[in-house]
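What follows is a single structure, written as structure tokens, with notes after it.
Every protein chain but one is kept in place in this view of the complex.
Take a look at chain A:
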Amino acid sequence: MLNLLELLSQVPDPEIPVINIVELGIVRGAKMLSEDEVEVIITPTYSACPAMFSIEEDIIKLLKENNLKPKVTTQMFPIWTTDWMTDEAREKLRAYGITPPEKGEGESHLHIPKKCPRCGSENTKELSRFGSTLCKSSFQCNDCLEPFDYFKCH
């Protein structure tokens, strides 16, 4: 039988292509509605994340390429949280140069030192609370001096 989640894992996040939409927690479920019709349930991340539009298009394109009729349903509740991101995805982010959000940090994350994804030092400083995309903020390592992105805890 076709493993739908495995298939959907081929859709990368448009802004951070090393992770996919399943391990990000955006895909909440997928099921066959009939022999060739598939319903994919997705939950939006940030209110204004522009990637959500292309994610939907990418899902539709992928399913059509696999001779399936796509139906994408947006589910608003429960709301998306970075806690749904898999450990594997967090590790991929770190290797890519983005410090991942830790599980269950919640609001306390603003006060927790962010580890440099390159040298691992916790001696870092915030450069800007807002970054190049809605999900990131900018930091710099005081030891290796490299600037880096932090994926905000949400």
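Basically, contacts are C-beta pairs under 8 Å (C-beta built on N, C-alpha and C of every residue); 3 or more make two chains touch, one makes a residue touch a chain; residues count from 1.
Following the convention adopted for this analysis, contacts and distances are computed from a predicted model.
Among the names given as "Tol-Pal system protein TolB", "Peptidoglycan-associated lipoprotein", "Sugar ABC transporter permease" or "Ring-1,2-phenylacetyl-CoA epoxidase subunit PaaC", UniProt records the absent chain under the name "Ring-1,2-phenylacetyl-CoA epoxidase subunit PaaC".
Between the chain not shown and the residues A:A30, A:C49 or A:C141, the one that touches is A:C49. On the side of chain A, the interface with the absent chain consists of residues 46-49, 76-80, 107, 110, 127-132, 134, 138, 152, 154, using the contact rule stated above.
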